[in-house]
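Yeah, one chain of the complex is gone here, protein chain that is, but the others are all in their spots.
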Amino acid sequence: MTLRVTVWNENVHEQNGSPASMATDYPEGMHGAIAAGLRRLLPDAEVRTATLQEPEHGLTAEVLDATDVLLWWGHIAHEQVDDAIVDRVQERVLGGMGLLVLHSGHFSKIFKRLMGTTCSLKWRNEGERELVWTVAPRHEIVDGIPNPIVVPAQEMYGEFFDIPEPDELVFISSFTGGEVFRSGVTYTRGAGRVFYFSPGDQDYPVYQQDEIQRVLANGVRWAAPRAGRSLPEVSNPQRDWFVAG
Amino acid sequence: MTLRVTVWNENVHEQNGSPASMATDYPEGMHGAIAAGLRRLLPDAEVRTATLQEPEHGLTAEVLDATDVLLWWGHIAHEQVDDAIVDRVQERVLGGMGLLVLHSGHFSKIFKRLMGTTCSLKWRNEGERELVWTVAPRHEIVDGIPNPIVVPAQEMYGEFFDIPEPDELVFISSFTGGEVFRSGVTYTRGAGRVFYFSPGDQDYPVYQQDEIQRVLANGVRWAAPRAGRSLPEVSNPQRDWFVAG
Amino acid sequence: MTLRVTVWNENVHEQNGSPASMATDYPEGMHGAIAAGLRRLLPDAEVRTATLQEPEHGLTAEVLDATDVLLWWGHIAHEQVDDAIVDRVQERVLGGMGLLVLHSGHFSKIFKRLMGTTCSLKWRNEGERELVWTVAPRHEIVDGIPNPIVVPAQEMYGEFFDIPEPDELVFISSFTGGEVFRSGVTYTRGAGRVFYFSPGDQDYPVYQQDEIQRVLANGVRWAAPRAGRSLPEVSNPQRDWFVAG
Partner (left out) sequence: MTLRVTVWNENVHEQNGSPASMATDYPEGMHGAIAAGLRRLLPDAEVRTATLQEPEHGLTAEVLDATDVLLWWGHIAHEQVDDAIVDRVQERVLGGMGLLVLHSGHFSKIFKRLMGTTCSLKWRNEGERELVWTVAPRHEIVDGIPNPIVVPAQEMYGEFFDIPEPDELVFISSFTGGEVFRSGVTYTRGAGRVFYFSPGDQDYPVYQQDEIQRVLANGVRWAAPRAGRSLPEVSNPQRDWFVAG
């Protein structure tokens, strides 16, 4: 069965041409780089992109019906995302669609909606070296991933990261300045799987890095829905319905 | 330090006089019975009540400032709760206020907001016997609680209960019909503790039962905030701020 | 890659002819029935059996080297299992071999070794109906499994079950008498996955039931090791070994 992936990006840094490095780091935009990495590593997948600027942000009911796993990159335009679209994405996740939330997407409406917390954190943008350490060596997401991943220059994200206790803690990062961050965490919400992964930023070519692309590809495979997606619903069964039924 | 508790009830069954048994089961309303139980078992606490019908539903900023732990009972009027009040309560919980969500409160706006899921479940109202089994014997919430608690007649709540994997699973209930339910679950959200406890219904005098009152009193103590409540906030520290600071 | 499965049984009820129903319920022994179910549902797997009575209990280094997932059934002969074999099995699990522990195997040396607790529980053998409810609908182990599974007659296992907090709680059972039990729980230990599943007993033909066989087949697939099995080992790296290496 073909795996259908949609990479969503607010696509504002790209359109603004800010930072200027975007032109060389991400000539096709961050969504373009992420999608290219997934196509390379998941040759059986159909990978499309969608952006804030499209009608319904490119996330129509039809697109989501045809999406097994959605990736979400947002930063400076979280507030421009229509609440009705957030409702729609949340419902699909609870019904079984996988979701990967990337980097500054920690403050996206959809992530805060699914977490219930502020999702706040510490940050500092000085191009520090990030080391991404595996703490769950048996997890599908770390298949073929070196330990640690070395990201030469990156924005620092530090604790306290205000998220619910993760179902699984997969990666912990450290930065040159000594801060640490739970940089790869998983959750199940309803019938859907959610993976938050922090490495990746508009100022650095992190999504061009092979190991980072592999984490995303593994994450997509891990988050893919099982057959029979459906939203959990309230029901009022008779006694012994399970015997009769 | 005095523990300050607010018992919130939508107070609609009480005002409607429906069911009729309310008049004998809960002459002071369910909030009245719950508050009386807490006063009996937590003599050092200040226990007040608040209801939907009061201005700002009785949950003004002043009331919440003076509330260490909030209990929430709602059923048929969830949609009448003002979103601005829900925002306020959520912010207080993330900042450290304890929250106990009771029975049909699983569908309250505040609980769905903190969980991120549908919070749906199975139900059947035939007065079945509920057995509430302890599966976390070391937990503060089960101090002095018999195992199982026998609730002679109760509405059935059954799995699948669409909640995030709990931080701690404290109670599992079974019902005459054979269904099971994760009837006592805990979460931390931000700096606040949340305890959902399902036994208790407008049709049965469950909140008059000594063991049930004890669970609520233990839950209040467990959820009480530590000193220094504050909402986790984003920050942008200098390198080595922790050495200088 | 062929999945290599070994079904281990102490094989004492079978040899004793006790209970007498064993002859009709399990003409090939419980291990025979379990292995037949796995062969039916995992046609790509190589399934062998091993028993207590064989040299080294049938669990030589060679057999374990060629085992991806081991299933363990024991009851009245736990103490006859050689500690050196338990050491060997534990080391393989920590190195990545999957382990399914069945029913009364909760008191086996290997399970207690991996859990660190007494693994005690309540029990009563009166042929009660067991209902096995799914509480993790997204889990691989419940693929294609009805909710609930109805086991017409079974020994009751009840809480408190003295195990560590599971990584994932997959099934909760209820019994005619009203007791509940965490009947399907998962753990990761080292690089290995462990699944404990309680339905199944020498007195009842539970392992002949299609749904039960499906749970075991799903469990085997879930517990199968990833490439590169190895025991986590202490190391003393140089500074920046990860950059040089």
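Going in written order, the chains are labelled A, B and C, and every chain counts its residues from 1.
Here is the rule we go by: a contact is a pair of C-beta atoms (placed from the backbone, for glycine too) under 8 Å apart; a residue touches a chain by one contact, two chains touch by 3 or more.
For clarity, every value in this text was computed on a predicted model and none was experimentally measured.
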Chains in view that touch the one left out, judged over the entire complex: A, B, C
Contacting the left-out chain in the complete assembly, out of C:124, C:138 or C:229: C:124
Residue of A:131, A:145 or A:217 in touch with the missing chain, whole complex considered: A:131
Given A:153, A:169 or A:231, the one touching the chain that is not displayed: A:169
Contacting the left-out chain in the complete assembly, out of C:115, C:131, C:151 or C:185: C:115
Option touching the unshown chain, where B:192, B:205 or B:219 are the choices: B:192
On chain B, residues whose C-beta touches the chain left out of the figure: 96, 131, 136-138, 140, 143, 146-148, 150, 188, 191-193, 226-227, 232, 242-243
Those residues of chain A which, in the complete complex, touch the missing chain: 129, 131, 133-135, 137, 147-148, 158-161, 165, 168-169, 172-174, 176, 178-180, 182
Touch list for chain C against the chain that is not drawn: 90, 94, 113-118, 120-124, 126, 158, 160, 162, 164-165, 167, 177-178, 187-190, 231-240, 242
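Keep in mind that, in the parts below, only the chains that are shown with their structure count from here on.
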Arrangement of touching chains [line / ring / star / complete / other]: complete
Centroid distance [mean C-alpha coordinates] between chain C and chain A, Å: 34
For chain A paired with chain B, centre-to-centre distance based on mean C-alpha positions, whole Å: 32
For chain A, residues that touch 2 or more chains besides their own: 188, 232, 242
